[in-house]
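One chain of protein is taken out of this complex; the other chains stay put.
Coming up: chain A.
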Amino acid sequence: MSRATLTSRPLPSLSRARYSLGPWARVAGLAVCALLTLGPVVWTVSTSLRAPADSFNLPPQIIPARPGTAAYHGVFDQIDVWLLALNSTLVTALVAAGQMITAGLAGYAFARLDFRFRKPLFGLVLATMMVPLQVTIVPVFLVLKSMGLTDTLLGLIIPAFPTAFGTFLMRQYFLGMPKDLGEAAMLDGAGPWRIFRSVYAPLATPGLAIVGVLAFNYHWNEFFRPLILETSGQNYTLPLGLVSLQGNLGTGSVSVVLAGVVLSMLPAVAVFVVGQRPLREGITSAGVNR
């Protein structure tokens, strides 16, 4: 964008030559990279729509010669897709909703309420962002075992409710809102709860959307915790089911596995299309909100 103003100035002849070639080379280079990035996904979709016998055809047919949905029927025959999808949906939806609530409330408290130990408590929350999940997984597993929550979906859901990053994000979000709004309401006699409920909470929707979309994206694809916590097939989520589909498929067809991958991708792609903006903002905010 900034180049637009540059090019209106007279440029030295040498760089003029570069400019006439530059844009095309640049776009071509980017296009090749975009192809490499999307290629595996395109291959996955097209192979899943091919007749199983054509899975390994080389060169790969991007447009299937004999298209069919046999592979998709195969997925439904071999694993209980509906159950896996239901499990994944339950976990993801409840975690996203839970994180929006906990992060919204805690973020507001850190941003707009005055209380003792506000700074050290916020420091504690931030510090936990540094702790890798795998370092705490054994004790977390034992805590959940003592609560009888291993091999249940609740065991996946409840520990995921608190979100340090979401809390940080919502605190920044509330800090960005004008303070006068709350002060005006206070002069009108509104208490702290009224101020939150009627003034600030309604403005927080876009921030909460970021927290929700990030939570969806992370937990829909989550693999490590389900792998450890869920031991019986009826509690598997989609990623676990897919890997097991590939595992017991020494003889079967690739296209069935890939059809499963495509099915599990669909909701993530839908969120990518609908929620691209909050998703991008959420990811970028890590680097820019300094």
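Going forward, a residue touches a chain if its C-beta (ideal position, glycine included) is under 8 Å from a C-beta of that chain, and two chains touch if they have at least 3 such contacts; residues count from 1.
Following the convention adopted for this analysis, contacts and distances are computed from a predicted model.
UniProt records the chain missing from this view under the protein name "ABC transporter permease", selected from "ABC transporter permease", "succinate dehydrogenase", "ATP synthase gamma chain" or "TonB-dependent receptor". Here the missing chain is touched by one residue of A:132, A:178 or A:202, and it is A:132. Taking the whole complex into account, chain A touches the unshown chain at residues 2-7, 9, 12, 15, 18, 22-23, 26-27, 29-31, 33-34, 36-38, 40-41, 43-44, 56, 58-60, 101-103, 105-106, 108-116, 118-119, 121-122, 124-126, 128-143, 158-159, 161-168, 171-172, 175, 186, 191-193, 196, 214-215, 217-218, 220-221, 223-224, 227-228, 238-240, 242-243, 246, 254, 257-258, 260-261, 264-265, 268-269, 271-272, 276, 279-280, 282-284, 286-290.
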